[in-house]
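Every protein chain of the complex appears in place save one, which is left out.
Presenting chain A:
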């Protein structure tokens, strides 16, 4: 199957316009050799192709339900999100370099920028980045550009995968990254504070933490600001339906994984990252930015702006190498936030909070210990008196994925990170707790 419309007559006529006898003549400058394709066979029809994918899909052995989160969450997606994102005027368009014929993309990204600024109480954002982890890495690089300092302090209750991405981005550059051990699973505020000296560009934290704990970081941020150190955070956007915002805490650059805003889990992607900051730092921000202006008839119009920071103009002196963004995922987030609306996101956050509190209560009732000392948001750590791996495997044999055993990330052998979203029913929570009670 191919998608070329040419008839043999078309090809003959076009070849004659090109002054060649046959198409192969156009490839004369290339050292063409017959390629020995072993793996890729002949083309197939779309019916066969769909079945090929369907058969692969069915090899995935589905769970009855799961408590998996750790940065990537299973939330309800309103139907309008899929409907809007499947309009091909959105998904088959390119980067909006020509504003006159891209106002649909540009205005929706401008609205997205507004929604993300409102969600975080910060002033400026871009039209999305690749994912939560790379957004955090870009924020760290941004803090190094702004402060011209060389040290980064990062709390170890930041998602370990995000920490790994930050480490990868930094390890080729002449900067020093210090990771601060947690006290059990909570951030060690005293230790972080003691490391904030005048060589530090930024300190990096996550709220709620990887372990689900919510803290008010305002005091530490104020302390850092006295030494001109920037506060960089990663946040879970659904939590911002109720949790004190990075803007109100004084955070300089907030980032996060946007997946939970209307994007399916989809085995890891596509997701999107957001990065929000204060207006003074906008010229140091990576990525595309949509700005409002007027056209020649004084009509409101949207364009890509501050392109002088970008790779296609600044080349090796650009704020980053980023060229594309995750526009369609950002559009999904916008539609999602508009669908839930002003009261809906708060309500959703409270449902998530209430359900996870219910699950905590049930786990405590059967004699288990919750390790978080702080308030948690839809995620928490439960401690067992034997290896978590055993517990996990036993429940998996009953088609339930019971959270993320923390030994996978260098944590205690007996701890599991549990996530509860609005999708989890009381019935399932009760059910898993009674199974647990029977095997403990």
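The rule is simple: contacts are C-beta pairs under 8 Å (C-beta built on N, C-alpha and C of every residue); 3 or more make two chains touch, one makes a residue touch a chain; residues count from 1.
Quick note on the criterion: contacts and distances are computed from a predicted model.
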Per UniProt record, name of the chain withheld from view ["Peptide/nickel transport system substrate-binding protein", "Sugar ABC transporter permease", "glycine dehydrogenase (aminomethyl-transferring)" or "2-oxoacid:ferredoxin oxidoreductase subunit beta"]: "glycine dehydrogenase (aminomethyl-transferring)"
Absent-chain contact - pick from A:199, A:293 or A:434: A:293
Identified contact with the non-displayed chain, of A:324, A:373 or A:434: A:324
